[in-house]
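For chain A:
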Amino acid sequence: MTSPGVTSPDTRPADVSGAAEDLLVEVRDLSVAFPADGDGDSAVRAVDGLSFTLAPGRALGIVGESGSGKSTVAAALLDLHRGTGAWVGGTVRVAGTDVRAADERALRRLRGGRAAMVFQDPLSSLDPYYAIGDQIAEVYRVHRPDVSRRAARARAVEVLERVGIADAPRRARSRPHEFSGGMRQRALLAMALACEPRLLIADEPTTALDVTVQAQILDLLHDLRAETGMGLLLVTHDLGVVAGSVDEVLVMRGGRAVEHGTVGEVLRTPREPYTKELLAAVPRVDAEPAVRRARASGGEDGVLLEAAGLRREFGGRRNRTTAVDEVSLTVREGEVLGLVGESGSGKTTLGRMLVRLLDPTAGTLRYRGHDIGALTDRKLRPLRSELQMVFQDPVSSLNPRRSIGESVADPLRAAGDRDDARVVRRACELLERVGLDPAWYHRYPHEFSGGQRQRVGIARALAPGPRLLVCDEPVSALDVTTQAQIMELLGELRRELGLALVFIAHDLAVVRAVSDRVAVMRGGRIVEEGPTGEVYGRPAHPYTKGLLAAVPVLDPDVSAGRRALRAAA
Partner candidate 1 sequence: GPKDAAAGDGTSAAPAKGGTLTVLNSQPQTNFDPARLYTSGGGNVPTLVFRTLTTRNRENGAAGAKAVPDLATDTGRPSENATVWTYTLKDGLKFEDGSPITSADIKYGIERSFAAELSGGAPFLRDWLVGGESYQGPYKDKDGLKSIETPDAKTIVFHLKKPEGEFPLLATQTQFAPVPKAKDTGTKYEEHPVSSGPYKVAKNTGDGEHLVLERNPHWSEKTDSERHAYPDTIDVKSGLDSAVVNQRLATGAGPDAAAVTTDTDLGPAELARIGGDKELGKRVGTGHFGYTNYLAFNPKVKPFDNPKVRQAIAYAVNRQSVVNAAGGSALAEPATTFLPNSKPFGYTPYDPFPAGRTGNPAKARELLKEAGYENGLNITLAHSTAKNFSTSPEIATAVQEALKKAGITVRLQGLENNDYQEKVHSVDDEPGLFFGSWGADWPSGGAFLAPIFDGRQIVRDAANFNHAQLDDPAVNHEIDEINKLTDLTAAAPRWGALDKKIGEQALSVPLFHPVYKRLYGKDIKNVVISDWTGVLDISQVAVK
Partner candidate 2 sequence: MSAPEETPAAHVPPVPEVTPHQRDAVWRRLRQRPAAVASAAVLLALVLLALAAPLLAALEGQDPTTYHDGLIDSARGGVPLGPYGGISGDHWLGVEPGTGRDLFARLLYGARVSLLIALGATAVQVLVGLVVGLAAGLGHRLADQVLSRFTEVLTALPTLVIAISLTAIVPADFPRPLLLVLVIGLLGWVGTSRIVRARTLALKKLDHVAAARLGGSGPLRVARRELLPALAAPVITYAAVLVPGNIVAEASLSFLGIGVTPPTASWGQMLSTATTWFRADPMYVLLPAGCLLVTVLAFTVLGDVVRTALDPRERSRLRVGSRAARTKRIAAATVTADATREKEAAV
């Protein structure tokens, strides 16, 4: 590819036999194995004999089920497995460097400078101790030593602006915990872009972004490819994203390539049954939800949780942010309230307040008639098991020093169950229900893929038998089949136990599929609320309309057309 030009989704895949120098990425027979318990007596082979190439200016999407080895491949491109005890085989060449043979210096030059990576877990991938702008400036200066500190800061602000962080000069001084999930994800992307890499490896870069911002980011990546000839390796489970952003698709399963072809081919005429299965499982935003729960005991009696005038502020006197502003909502027994909204609009903050992990600055919170807004921790404890949350960041919400099985079993033990066998059995059952092998009970969080960790989080939240579950992006890292499995599970629990859900997600199709009612948030407020059908069918607020319009579609051609429209606007 000499001229990147405007990439058409129909272009052929890059010639694999082409001259190696022209290729940005050349992976041959890559295998990665992880020692299962540290001593190498048994191993997990995460990637198995994978080969692919990527030319400059082109984009390759890697899709596949959760745990299929996508992130492992991405990490191998920068040889991030070096020194971790993982076993790597095969050759990997990136931008002309044989990364597996490269010495430390060459590798350092490559990392960040020529090939930058956006990690799948954006929320824990930033240094909690430094301001975000400083972190971006730091890596920028690693590759541009001649740039002054001040210029690097300016660059950081610039890239933050490009990824859509409002008020970037001020927010650049914030620390990661002051950012919302989506903002952190964008900050990480900004870090990658700051160095103007020739190759961008983006591992699920939009999982925490609402559709409008997601579209904006994808456009940005597209533009960069066009302008600078940047190559893109996009790891994602979202086939809609794939459709609009890449030239080629590699479908992975169990560490191996199942199917490889142009995006048009794969999405339109899949050859392999697995690919077909995947495509079939994609929820559609326009589809009427299959199962709709008949409201059990309508009326006010069924109200489980009632929030009135909830408000939450952060920061000191000078830099005060109002994350949630006068939000009132009710959740009835067995009901699913979908919560969608812009990245940084206060969804997580609201969710955390609903389960009393955060104290509201103002407002009242009533759960089953009790005012829980001001209860002390001790008084709250009897109610704790009924109010659960699935955290947006699966990494930091799992104790890295405890096996996932124990994490899941923890609420059961906390509830006072002394029968070890029963607790373990129940935990294994939960693991199995979220699609994890119970044999992994004794493995530790870092040994799991992003999607697997997310499922551990769900299993743990379900363990105490909650009556209200706040799910903060519970399926954002899951491939569509696993997503479907999880949603099915949640549906069952709703039916069986009358579990009520507050379902925070950016994927409007998913929200539609599960919610009875939807609330749309923006800037800390709920701008629109109503029954799902109504909101999706007749959105009242312009923001809602924008959201619905931005939902990615599976057809690459439609996607391209939409982008052109956006670009024109």
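These made the cut because all candidates are chains of the complex that A comes from, given by their letters.
In the analysis below, a residue touches a chain if its C-beta (ideal position, glycine included) is under 8 Å from a C-beta of that chain, and two chains touch if they have at least 3 such contacts; residues count from 1.
Remember, it's a predicted structure, so these values are computed and weren't measured experimentally.
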| item | value |
| --- | --- |
| Result, touching chain for chain A in the complex among 1 or 2 | 2 |
| Residues on chain A engaged by candidate 2 in the complex (per definition of touch) | 33-45, 48, 83-87, 177, 254-255, 281, 290, 355, 357, 377-378, 381, 384-385, 387-389, 391, 393, 396-403, 405-407, 410-411, 414-415, 421, 424-425, 428-429, 431-433, 437-444, 446-447, 457, 460-461, 463-464, 481, 484-485, 487-489, 492, 496 |
